[in-house]
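A protein chain is absent from this complex, but the other protein chains hold their places.
Showing chain A:
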Amino acid sequence: MRIGPSQEEVRRQNLGALLRYVHIHGPTSRAELTSELGLNRSTIGALTADLAGAGLVTEAAPRETGRAGRPSLVVRPESSRVYAYAFSIEVDQIRAARVGLGGQVLDLRVDERPHGLAATDAVPLLAEFVKELHHSVPDDALYVGSGVSVCRMMRRDDGLPRLTFTTEQIAAPLSAALATELGVERPVVAGNAGDVAALAEHARGTAVGCDNVIYLHRDAGVDAGIIVGGRRLSGHAGQGGQVGHMVVQPNGRPCSCGSRGCWETEIGEYALLKAAGRDPSTRTAGMLTVVDAASRGDASAQAAVRQVGDWLGFGVANLVNVFNPEMVIFGGTLRELYLAAAAQVRSRLNSMALPAARERVRLRTPQLGEDAALIGAAELAFEQLLADPLST
């Protein structure tokens, strides 16, 4: 029987904690690390020396402190040297980025996603991006792994969305493609778009410090990244968070998943465009036009925004009752809808959610914007390095 963690495990844990701290908070002085991590000064010194030896951080004297006494050395993450590849397969575009430790996007490639292209078929395109990105990588740089954010919807040839389940299936082929491209075998972690964005906002966006968060993400469909007690709620097969398919109208409109009256059929971009009497295939651009028209006083657009906003509040109220989150974030194209229909969303929430649950919930829009998918995907990739910094 073991009595406690071995010295080696404690060290690994401390190394991970220190590296994670500078990864999330940026350059930090040794003195601050000592107080933040609750470790001894000499322990911090030894840990920093180990991480610096592995080329993960650098130490330097601060430029000017304006204070008396010997300045404490500042520990910086090696953002330009230690990197991960982050990919995002969205409903209308695919993106690949090289992201440095500390969450900086160092280099970026974007392309449109052709209609009818399955997520798994995007792998060769991503491998091509990596080939381009890899040209500008310095020789001494350290590649730690890759993360990919996958949207579960794809466009059919006619531009309308269809549900596919490929989040997990993409990791293996992408991993193989990257191994041949880069010549090294490193883990590739896949996550749903909503989950990945939730992770990014939780780590360095608007939900920092909140451990119970629901990130609602809408592109062609609606899904959610749910963080409970600081951990992502992914479900048994990684298929959790499909809040867009909660049935809210048993006799409602048919949904792309085969069911009827899913929440998505009431708050999706298709529903909004249909309610406003616009062409449903105009997608995101059309959706923004409706919101814009509503703000300028177009009556049919206003009615559509109110109706969809009302349904948005209906679902959010149910989620708030179930999960009791501190924060609900409206991401993707829900950001614009929420800001344009906040009165409806709030009113519905206030009349349906339990007082104890709704009192504390903060409704917010994301802070990281479009970058959330890439930053979150990079977080997935850095996860293993942060768990055991000296293994790579």
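Simple rule for what comes next: a contact is a pair of C-beta atoms (placed from the backbone, for glycine too) under 8 Å apart; a residue touches a chain by one contact, two chains touch by 3 or more; residues count from 1.
Please note the rule applied: contacts and distances are computed from a predicted model.
From the set "D-alanyl carrier protein", "Cytochrome c oxidase subunit 3", "FtsX-like permease family protein" or "ABC transporter ATP-binding protein", the protein name that UniProt assigns to the chain left out of the figure is "ABC transporter ATP-binding protein". Contact with the omitted chain, checked across A:Arg81, A:His134, A:Arg162 or A:Arg346, is made by A:Arg346.
Only one residue in the set A:Phe87, A:Phe129, A:Tyr215 or A:Phe314 touches the chain that does not appear here, and it is A:Phe314. Here the missing chain is touched by one residue of A:Ser295, A:Asn321 or A:Gln384, and it is A:Ser295.
If you put the missing chain back, the residues of chain A touching it would be 206, 266, 288, 291-292, 295, 303, 306-307, 310-311, 313-314, 335-336, 338-351, 358-359, 361, 363-365, 367.
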